[in-house]
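Of the protein chains in this complex, all but one are displayed in their positions.
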Amino acid sequence: MATALDHLDYDAIERRERRRVRGGWGAVTLAALVSLIWLAPFYYLLVSVFKSSAEYGSGNPLALPHGFAPILDNAARVWVDAQLGVALFNSATYGLIGASVAVLVAAMAAFGLTRIDFPRRTGWFMLIFAGTVFPFQMYLIPLFFTYQQIGILNTRFGMILFYCAICVPFPVLVLRNFMGQLNREMDEAARMDGASDWRVFVSIVLPNCKSPMLALFLLQFTWIWNDLLFSTVLGNSPQIRSVMNALQVFQGAYASVGPNISLTGALIASLPTVALFLLLRRHFMAGLGVSA
Amino acid sequence: MATVALRDLVKLYGRHPAVRGIDLEIADREFVVFVGPSGCGKSTTLRMIAGLETISHGELLIDGRVVNDEPSRERGVAMVFQTYALYPHMTVRQNMSFGLKLAGLPKAEIESRVARAVEVLELGPYLDRRPSQLSGGQRQRVAMGRAIVREPRVFLFDEPLSNLDAKLRNQMRIEIKRLQKALNVTTIYVTHDQVEAMTLADRIVVMKDGHIAQVGSPTELYDNPADQFVAGFIGAPAMNFFPGEIERDATGGLRMRTAAFSAPLAEGRFVPLEPGRRITAGLRPDDLVPVGHGMPPRRPLELEGSVVLSEMLGGESLVMVRLGDQEAIARMAQPRPVVTDERLPLMLDTERLHLFDAATGQSLRLGSAAR
Partner (left out) sequence: MSMNQTSIEADRTLLARIGVDQVAARERRGRRRNFWTAFAFMAPALALVGGLLLYPVAFNIYLSFTDWRKFSGLDTFAGFKNYERLFGQVYFMDAAVNTLIWVVASLIFPVGLGLAMAILLRGIRFEGVFKNLIFLPRVLAPTAVGVIWYYVYAPGGLINHLLSVVSGHPVTIGWLYQSDTVTPAIIATHVWQTVGIVMVLLLLGLSAIPKDPVEAAQMDGAKPWQTYRHVILPMLTPTLVVVSIISVLAGFTAFDLLWVMGAGYSGQRTLSLVVYMYFEAFQKGGWAFGGAIAVVIGALVLLVTWIQAALQAKAERMVR
């Protein structure tokens, strides 16, 4: 019996085993077809940005571009007319500062909620989390009015302040969950080593939360980058507006000029977050998994 | 090096007492082991000494000074946790230096202390590794190293071996004993494993339901248990218990009669007893000797039991026999195979019979160390 093993065709067996995945080629073809249709708008985007306005107007939307040169003109046009440079800088600033401050503040709050014993902890957590329960629209009018009164309407500070606030509750939820699972004896050992509460937080708990904090930072950064509504209400001036705000204003004003230019603007505005996603897919998915 | 005193120590959780007022004096350099079933309060007591739990009532003294309200770092104690509680994001070296850095010790001093601990614990090759890269036994040693470098007055161990597999546990037990002898520091050790207690301790504190059941050396507890609980807890396999009563025999002397056997009371061993008194007799498996398999006792009582089953352990076997109405375990040295229902002649060592009050469980031995 032992020698019979030599006569088996390992390659064929391996092929058969691998094909044990469901469906085989039929399902793959169907999936490929669906994906193709699904991604048609992407294709449309990519071919359009390389066309000049004349070229776009003359051919059909699906036609391949003649060359790559026009994208530079398109980009230059949208850059100048939409003041994309300032807008990109604004969104980057709001995203970096807002997301990182929010995640750190959330970590502090989660630490207080999980590693220190005090009465009615859950109540305090619900208070912080109540920030996300209400729909955004309920913040708009009062914030606009208050910002105006205090004088921080249309300021970078005002925008950053808001983004920090709104990006706090969700990370608190996630980090509270995560810190609740961390081994508590670590804290006790540190306290016996003589660490104060702040020390325990900075040197012991925080370094062990790097993974969820990074995922949360990415999620919140993306949210801030994508925001249109709050930038429109709280910071609409051309110097302060976010990139999505600039894009929308541009598209509204220049709708007839040429889709190729607006689409180039949309592409430029999307590149950073798409790049982030592709590079750090793992952490994005981890962020979703942690919350789901 | 320090003495530790517990005076009427109580711990309440809400209205529920976990520790019900215990008194204990621990001498300098003594190795004391707290042992008992889950929920007896041993870990709570240790944590009160460590400063991780507040003391509800009573006094805790270290080196004669009341330290109830002092935070852990000022009590001069260091603890080895059950789950090692190593800092997962730090290397072994950093784990051991963390506390010293917080205390503001000069770098040279920190390095020399760490070096000394590393040598004693043989952790040299692991200094720059993270805990996740170490085995259970190695992590154990790092946890001990972290405690050693603090040069505490009292070492505290909270069930440090319960997360290790059996073989490793035996090895580490010997390591800990060796270490304690070398460092010569007062040590308080908590475990639920009575074998650890018996092998490591200078004195054992048996706890139950928040009380101390008995304090004594391993031999004292083994030979002279204060009550039925301690008798059954210490020693493996556990003591056999036979409910029965005292009766007068034909000559007017007193005997104990149980469902398994009837034996004379050894002279001068027990407190005055009267006939009709309900008792529980206790006999260790070592003292129930199958004929021909061990030293015959001096004053034996000969019985015959019928075999129920036997567990072969290699150099000896544990045979469960039926005596009268009851089952008991006997230790068989130089074992031979036995068959179920085989009639096995046994010799019972009457001088080593224990007697406990059937209602309270207290030992009825004269001069017993009951509290």
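Note that the chains take the letters A and B in the order they are written out, and that residue 1 is the start of every chain.
Keep this in mind: a contact is a pair of C-beta atoms (placed from the backbone, for glycine too) under 8 Å apart; a residue touches a chain by one contact, two chains touch by 3 or more.
This is a predicted model, so every value here is computed, not measured.
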Contacting the left-out chain in the complete assembly, out of A:94, A:178 or A:225: A:225
Among A:40, A:64 or A:80, residue touching the chain not depicted: A:40
Residue touching the undisplayed chain, where the options are B:56, B:162, B:326 or B:362: B:56
Options A:105, A:182 or A:214, residue touching the unrepresented chain: A:105
Where the unshown chain meets chain B, residue by residue: 10, 12, 14-17, 20-21, 54, 56-57, 209
For chain A, the residues touching the chain missing from this view: 21-25, 27-28, 30-32, 34-35, 38-42, 44-45, 48, 57, 60-62, 102, 105-106, 108-109, 111-113, 116-119, 121, 124, 127-128, 130-131, 133-146, 161-162, 164-166, 168-169, 172, 197, 201, 225-226, 228-229, 232-233, 244, 247-248, 251-252, 255, 259, 262-263, 265-267, 269-270, 273-274, 277, 281, 285, 288-289, 292
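Assume only the chains that are shown with their structure count from here on.
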Contact set on chain A toward chain B in their complex: 183, 185-186, 188-195, 199, 203-204, 207-208
Of all residues in chain B, those that touch chain A in their complex: 50-52, 71-73, 77-79, 81-89, 98-99, 102-103, 146, 150
